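Below: the structure, in structure tokens.
Incomplete set of chains, arranged as in the complex.
In order of appearance the chains are A, B, C and D, and numbering begins at 1 in each one.
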Amino acid sequence: MIEISGLHKSFVGQDGSTVNALDDVNLTVNENEFLTVLGPSGCGKTTLLKATAGLIGWDSGDIVIDGQPVRGPGPDRSMVFQNFALMPWATVLDNVAFGMRMRGVGKAEREERARTLIKTVGLSGFETKRPGELSGGMQQRVGIARALAVRPKVLLMDEPFGAVDEQTRRLLQEELLGIWEGQQLTVVFITHSMEEAVLLGDRVVLMSARPGRIAEIVPVPMARPRSHDIGAVGRSPEYVEITAYLWDRLRDMHEEHRDVRAGVTA
Amino acid sequence: MSTLAGPLPPRRRGLLRRIADSDRPYQILTFVVFAVVWEVYARQWGGLLIPTFGETVVATFELLGDPELWQALYVSNQALVIGFGIAVVVGVPVGIVLGRFPTLERFSDVYLNILLVTPMAAIIPLLVMSVGFGLISRVILVTVFSIVMVIVNSRTGVRSVDPGLIEMARSFGASERQIWREILLPGALPAIMTGVRLGLGRAVTGMVIVELLMVSVALGGLILEYRGLFQAPLLYGTIVIILAEALLLISVARWCERKLTPWARTNSAKDPR
Amino acid sequence: GGGGSTTNDDGTLNFSVALIEPDITTVPILAALDAVRQQGHQVKVVELAEPELAIEGLAKGDYAFSAEATSPALIAIQQGAPIRIIADVVGNQWAVYGTTGVNTCDDLAGRPFGIFSEGAVATAMAKDWVRGTCAAGKEPRYLTIGGSDVRAQALLAGEIDATPLEITDAVTLEASGRTGFTRIADFATSLPDLHPQTVYANADFIGDHREVTQLLVDALVAEHRKINENPQYLVDLVSKYLPDTRDPNVAQIAQRYVEGGLFDAAALTDANVQGTIDFFVRAGVLKDGMTAADAADLSFVKAGS
Amino acid sequence: MVGGRQLTSAGTPGLLSPRRLPAGAISLAVGAVVWEIAGRIVDQPFLPPLSAVVARLADMVGSGMIVGSLGASLVNLAIGFGVSLALGLVVGVAMGRYRKVEAALGVYVYALLTAPSLVFAPIFFSLLGDGRGSIVGVVVMYSAFIMIINTASAIQTVPGHLVEMARSYGASERQVLLQIMLPAAAPLIMAGVRLGVGRAVVGMINGEMFISVIGLGRIVTQAGGRFDGAGVLAILLVIIAVALGAVALVQAVDRRLTRWLPTTSRPATPSRRPVPAGARKTSGGKP
């Protein structure tokens, strides 16, 4: 269980101005929950995820995972980065195996798991390429494979399917749901696609922009498992209803935000 | 500038075109210019200590057949190998530490600068007084000559590693040591290798300088001897050989660099012409 | 004419003299140059780092005079450089000093013996001495160390067991308070005909400007005479021309030079110039066939005396 | 542990640069104390205590020896370094950008970087005489090649996609060089300039020690010859002060040019906690 309470985080820019990225964020992610996060660009989603991963500090508040306050990264969590964060010098195989290597997985097992995951994300045949030789979507999939490979308890995903086409995205969604259903795994999943948020999530968190706050948490009642036929889930009436609701809520927030766009103080 | 766009030129090209595209003609051209300028200058204005190009070439080959030279090379290079080895083994980690821990850097910066700017020639007498004339002092001088280059470039290299990668590694629980080995070292490698090349050059200088100013053995001894006897062609022949060795070592370093950093070729901005 | 010289309207000359790290043996020359200046000539003294540079400049005619080790000048002359030796700077002042327990050449067998590089006078003398006095197969192990002063320090520090030293460094060694050093060979007595340090000049310059050259040689002879009359005069010259030298032993050093009769600019003769040449030929530094007449123009010292 | 530059500077914006000064001063002070103590313990001529060296230095300054020499030396340094910098940037950029230039000049640049400049003394002497020319030549020889090589390497590591971007906007070759290559390569280039300026100072002294013996080089040669440890070190203090001044100047420029550089360094606050809760509450600057 992840408990985030009273989280504040502001950035002081090099130009001296301050940006309030997170302002009193309170959020509980249940054990084995699939939580999706929606919010306008720049509202602090990445910041929240990185704080949970223990990668950046914050000004005040607490993040507690399974009773332990977060003091840094831990082996229980792994993250898919919005900007992929691939090592340009390493091959696809080495990039995927990296997380496992850091966690002391033996070479043979590492390679085997890496190859399996490379296949899962549809990159077989590209094992020996370097990131510079891959298309954007292919790079993103390498990052996903890397995060999955370490079999974390908490998977933090920052717009993981943003750069792939819808077919591949659908396949990856199914794979992800399959993995999530098959093991003890908590997922926090940032996306810009309302459909994706609803299809995958147990609850959808709506964030509002500057200062970033939790605006609303919308439970998704559709039955599990959904991995077998995501398409069918997408045609269910609950799905259509919730998506419409989210759409309205986000539009309202967006308009509000446009009126008070004053998050930047000199 | 011509661009890379458009259909690439057909793979089989005219002979002239191939020649114009390869490096050789430019290398040959500069070499010819260099040789001619040298020859003409030496003939017109040369003195006792300025041989002509031709004399130097002859002397160089003469030297290459002389066992004394090989003996000298062997002796000199002992200091080079050990001293430069130390510079790399110590310098790279130190550079990375400094790049990674700004506090440490702020406090050590002054000393790095001091090391960089101290004219070693001036402290050679002091060095002699403290450690004597043996291999040790030659090694120390070679190390002192080259280590700053390695440190400064490694540090800069670390600074230019994408911080996102460090974040990534830490998210996978990489220890500080692993971050070094897996991210900082490879990420900084191109800059480190530049430092190694620069350091190598400096190490060769150090090797010769110490022999010139302190213990005139081996190559330094040969230089002093030929200079003292006004045998200019042999003097510069020796120097040519030293430089050839340095260039050889530097090309080896370059070769290693290319082997070690193949990814740099896919995303570097070097104009391929 | 040569010597980088120009003649002023009033007939006085502008010329340059190159010196290498002036020390106690060169101050008389500085004093003599002052005497030349008093005659209205403009003399520029350039301090260079290496004797080879001075020779090079002298050969090209950038400088009129220089004064340093004799051997580089001889080598250059043999290679056709227009240089002539015209006077003496200082006699043979070299001696080999050994550390405790080293009294003869044989004691040095296989032990470190400090020399300067090939071609240097002291090296040639030392090797000549070893050849002449050491039993066969008992050669010392040569360790090449630049500079008499550095070798003195190395001897003190125990890095080497013996080395040739100049008087200045020998005195420093004695004054160091450490005892046990012995003079195992004295080249001043064994090789009195050898003149390791001389004044030499650009041949064109002395050809064109005989009077000025004569003026300089005479002045140098006069300075040397004053020193020999009163060693304190040398001490005064040192503090005048080398103000930042603070050698506490300078009086003692001056005394030793005078005692050895080493300062005599006019001491050069055809015979001892030839002797010097022959020595270097024997040492392998010079090729055979050079005569005193090729190397030196002794007319100035002769005219003076 | 967690957080980057924004964390360390959150409460003290703008304090970052002045902070550098005390750090240098503090470590110099520590070094001075260590030296003094070591000097007293060792009690050898090659390591006189700092106080003795400073006394000697005061002496030398008092006698006017240093100030006079320093002026001329600095002029040589300035001219030589200026020439080197221009050479370093122009030739370095050309070598980094154009393979053919690198092919043509690479060997010579590396050879001259490696060559012990001392052995070229006769050539400088022959080409430039025994005056300022030779010393400026030595300064250039010492500092130019290192800057050329560093600049060339820096240019070669500029990310290709930025160049592509600039070209897509029709940037001319000159614009690509000035607007993309130079800024992107600035951190590495400045590292080279910093090495270069240090080497220039060394060149200045060595020129004065090994061609014509004048200025500070002369004083240090003579002191070395006398094994006057305090004298050598006193002059070295002066040289180092000059050099540190020059390097500080370069670093100031460097900091201005490369402010954008993201930190790969660990934050200065070594706490393993993300940040003590509430500690920065006031610094957050909430409106």
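A few points about this structure:
Convention: a residue touches a chain if its C-beta (ideal position, glycine included) is under 8 Å from a C-beta of that chain, and two chains touch if they have at least 3 such contacts.
What you see is a predicted model; the values in this text were computed from it and never measured.
Across the entire structure, the chain copy numbers work out to A x2, B x1, C x1, D x1.
Note that only the chains that are shown with their structure count from here on.
The greatest number of inter-chain C-beta pairs in contact is found between B-D. At the far end from chain C, in terms of centres built from Cα atoms, lies A.
Annotation: 47 Å between the Cα-based centres of chain A and chain B.
Spacing of chain A relative to chain D, judged by their CA centroids, is 45 angstrom. In whole angstrom, the spacing between the mean C-alpha positions of chain B and chain C is 40. Contact with two or more other chains is made by residues 47, 49, 125, 129, 162, 212-213, 227, 266-267 of chain B. Residues of chain A in contact with at least two other chains: 54-56, 72.
Every residue of chain B that touches chain D in the complex is listed here, in rising order: 1, 3, 23-24, 26-27, 29-30, 34, 45-47, 49-50, 99-103, 105-111, 113-114, 116-127, 129-130, 148-149, 152-153, 155-156, 158-163, 166, 184, 190-191, 194, 197-198, 200-202, 204-205, 208-209, 212-213, 223, 227, 235, 239, 242-243, 246-247, 250, 264, 266-273. Residue ranges of chain B in contact with chain C, taken from their complex: 47-49, 125, 128-129, 132-133, 212-217, 221, 224-225, 227-230.
Contact residues on chain C toward chain B in their complex (touch as defined above): 50, 52, 55-56, 59-60, 71-72, 75-76, 79, 81, 116-120, 143-146, 150, 153-154, 157, 159, 285.
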